[in-house]
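Mind looking over this structure? Questions follow.
The other protein chains are all here in position, but one chain of the complex has been omitted.
Now for chain A:
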């Protein structure tokens, strides 16, 4: 067993890891200079075998990759904006977020979605110290910093310093709550509605909600405000 794992490890080091989402079948057909990596070869062999046996079609693979990439921060922003203007939707969102997302024709993706709300006395921050959990369907692909070892280890240990590096200064009377997400649940932060956006329509509100504000490292700001002004106006909200 140890021998077997050792061989796998060696091969993995030798081969280059496949870039996410690229269909390595296409790479396999074109005459390339670099040899296939271990997992690329495995993926190509497996998918070709499944297609040859008639279990799946090539279109299915393409469709699965597309479904994997279908997420976008616009979906999450739509959810948050609706929750800001519609208290009934907000309560349903906290009750069962997966069902509530379907009301807006959003698929919250695999994994149960938990929405956590920022209040004047509570700021939520999402991290996955294992690096496996991200609301990809509602936020798109995870940004590189979210998957970095520095963020995953520091956000649980010194969240306020991490937030300060993102330009978010949380006053000491506000509780900072870190959510360390495992794979069974994905977390989405519902930020506070920025002060001065009372007259905004739902579409304009959705434009204020950024991916970073739904992870919790930043807060949504009105356009044209400098970061310091936005942070100064936040506690009064």
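Everything below uses one rule, namely that a residue touches a chain if its C-beta (ideal position, glycine included) is under 8 Å from a C-beta of that chain, and two chains touch if they have at least 3 such contacts; residues count from 1.
By our rule, contacts and distances are computed from a predicted model.
Per UniProt, the protein behind the absent chain is "Nitrile hydratase subunit beta"; the candidates were "Paraquat-inducible protein A", "Ferritin-like protein", "Nitrile hydratase subunit beta" or "Similar to stage IV sporulation protein". Among A:41, A:74, A:178 or A:207, only A:178 touches the chain left out of the display. Residue A:61 is the one among A:61, A:74, A:192 or A:207 that touches the chain missing from this view.
From the options A:49, A:85, A:104 or A:130, the residue with contact to the chain not on display is A:130.
Mapped onto chain A, the footprint of the missing chain covers residues 55-56, 60-61, 63-64, 67, 98, 108-113, 129-130, 156-161, 172-173, 175-185.
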